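With one protein chain removed, the remaining protein chains of the complex are shown where they sit.
When the chains are written out, they are named A and B in that same order, and each has its own residue count from 1.
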Amino acid sequence: MTDSGASACPAVEFHDVTVAYGRRPVLWNIDLVIKAPGLFGILGPNGAGKSTLLKAALGLVPLVGGRVTLFGRPLAEVRSRIGYVPQRETVDWDFPVNVMDVVLMGTYARLGWWRRPGAAERDRARAALERVGLVDLAGRQIGRLSGGQQQRVFLARALAQDAELYFLDEPLAGVDVRSQERIFRVLDDLRREGRLVVVVHHDLRTAADWFDGAALVDMRLVAAGPTAAVLTPENLRRTYAGHIDVLDELGRAVARGGRTA
Amino acid sequence: MTIDTAASMWGEFSVMHAWAIATAAVVAAGCALVGTLLVVRRMSLLGDAISHAVLPGIAVAVLAGGRPGGVLVLVGAVAAALVTVLLVQVLRREGGLADDAGTGVVFTTLFALGVVIITAAASRIDLDPGCILYGILELVPFDTVRVAGWEMPRAFLTGATVLMIVAAGLAATWKEQLFTAFDIDAARAVGLPVAAVTGGLLAATALVTVASFEAVGAILVVAMLVVPAATAELLVRRLHVMALVAILVGVVAAVLGYLAAWRFDTSAAGMIAVVLGLEYVVAAIVAPEDGVVARVAARLALGWRVTCEDTLALLWRADEAGAGVAPQPFRSPGEWAAGLWLAASGRIAREAGRWGLTAIGRAEAETVVRSHRLWEAWLGRHADLPLDHLHPPAEWIEHHLGADLRRRIEADVGAEESDPHGRSIPREP
Partner (left out) sequence: MNSLAAIPYNTLVVAAAVAVVGFASGVVGCFGVLRRRALAGDAAAHATLAGVVAAFVVTGRRDLPTLLVGAFVAAMASLGCLVVIRRFTRTRDDAATALVLSVSFGIGIVLLSGLSARGIPGAGGLEQFLLGHTAALTATDAITLAVVSAAVVLVVWAGLKEATLVSFDPAFAAATGWPVAVIDYALVALVAAMVVVGLPAAGAVLVTALVVIPPVAARQWTDRVPTMLILAGVIGLVAAVGGVAASAAVPRLATGPTIVLVASGLFAVSFFCAPERGWFARRRGV
């Protein structure tokens, strides 16, 4: 088993996780343990299944094999301790909601059915907005924000969830440098508060500086552990030089129910 | 003249029925052809919209003196279709409306407008709203014209003419239509007049819609546009074969639907739509590869192959472990059946009170075990997995590795003689 450093408990455990889209496997037999607290990066080429791995942890895609435990328990029991920032592409920016509306959504799970957000929820939302520096834009419709501001809104929503474990999917993609640093500082604060932040990240350069632990994923787990140990030239070659043509062909054969050539 | 009196005038099959069927068939063929392109280009709902929106165009044309099915009406319909598309685009650009919302606004408005015009001018237009919605195929043979000495229903003439125009137009521009349908951005990039191609398709849609109006009305036109193409899409992949299959599906529905309506004494247009629906369901069930039957059969076939291969591999490993082990491979009914087949096909045989592999069986078993151990080696090399986690993936993948990929993997893992557990990897038989 690989681990990601310091003390404390295993917060995220993937046991032999295989995920398929349709009948075609896209993630093969992932075994990974991520310990809290920390700032952990999931790295790899485009289309490698990094987002899929995150979604598997959150129960957003079905598992063909294996299981995921969070804090040693199945997802359903610990949802209230999990925060999530999805990829920005999936959002409908024309939707008639403003910044405050979106951030308040982070408080909904704790409110439960039928109850409306009240003063306490608004305060939590405002505090989250202050942390990301957007409290002045609380009334603006989300389509009227810059890329960096949009990303910070969704980060604020996750902060409003007040979770112990955060999953972020490419939070820094297409974001200007200043916003990137701002976002990173928020994530760093979370780590210092004793939480675990798992980030799907696209940029290897910043990865070395920011994350204490990392996993290299390319349809299967290539390596995981302390960042410096993982980002070796050998590992990077194994990931980015692409041996996934094997996995690609196999995936297609599995989907067909037959053999490869 | 009502449907009842008309029906009583027939009694038995006569040339009237033949003309009605011919009209339906000709109209169905035109719709199926156009519909193929609409479906592939994800413009089915636009086809739905156009079939509703042509109503005011027809109404205005008739008010202006056009005869039903005449040139003025066709022109009015095409104009209405183009107005529809234009409005949807304007709403998207200027109002930020999503396409489905914009389409919903435009076609309901235009259709409502058409109904209001027709109702208000009822004294001058002889179009009944019910007829607009579902046509009067049964009465079509009674409205005839004389063409070159032949007496034929006017609706048939319109339908046949439109079919010829549309077929000719689409055949002439087929390559462009194909390209635009599959990759509109690439088509634009190479300089294809995409707007004109699309405009031509929409004009064709308007034409076949109007031609179908009398036969099946505005809403069932949608069935004739979309369902044959959707059915064909389930069965074949290439676009021109799809078009031909769609035409066949549409014509069959026209014939069977009409006959069924006659037999059950109900609306022909409705029956045609129902038959189309049934054809779609049948296609979904029997389609090769994707159909329900095919998928179930494939799953069963895979399960069978896996059981057979697992049995062979079990016997091989027992041999490898040593003579003292008597394998018990046949515990479940599936394994028993596999065992019978393997024995019957000469892959296993009973000697000295226990089951063993024949030469053929041994070769196949070695293929499976080789696949298994090669995959463990590959995983051991390329994936970060602990030793005791290599077996289950290999158990799964051993049934899916082919000879070519095995050779490549062998080259990759350095022609190692043994898997990560230290067991030797059998050579390629």
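What we mean here is this: a contact is a pair of C-beta atoms (placed from the backbone, for glycine too) under 8 Å apart; a residue touches a chain by one contact, two chains touch by 3 or more.
Keep in mind the model is a prediction, meaning the values are calculated, not measured.
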*Which displayed chains does the hidden chain touch?*
A, B
*Determine which one of B:Val71, B:Val292 or B:Leu387 touches the chain that has been left out.*
B:Val292
*asked:* Tell me which of B:Thr266, B:Ser345 or B:Ser418 is the one touching the absent chain.
replied: B:Thr266
*Pick from B:Val15, B:Val71, B:Ala98 or B:Val147: which residue touches the chain that isn't shown?*
B:Ala98
*So which bits of chain A touch the chain we can't see?*
55, 58-60, 76, 79-80, 82, 84, 86, 90-92, 95-98, 101-102, 105, 108-109, 111, 113-114, 116-117, 141, 157, 161, 167
*Kindly note down the residues of chain B that lie in touch with the hidden chain.*
3-4, 7, 39, 42-45, 47-48, 91, 94-98, 100-105, 108-109, 111-113, 115-116, 119-120, 122, 129-130, 133-134, 219-220, 222-223, 225-227, 229-230, 233-234, 261, 264-267, 269-274, 276-277, 280, 284, 290, 292
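Quick note on the criterion: only the chains that are shown with their structure count from here on.
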_Please tell me the distance, in whole Å, between the geometric centres of chain A and chain B computed from their C-alpha atoms._
38
*How about chain B: which of its residues touch chain A in the complex?*
96, 298-299, 301-302, 378-379, 382-386, 389, 392-393, 396-397, 399-405, 408-409, 412
*asked:* Going by the contact rule set out above, which residues of chain A touch chain B in the complex?
replied: 1-2, 16, 18, 28-29, 31, 65, 94, 220-224, 238, 243, 246, 249-250, 253-254, 256-261
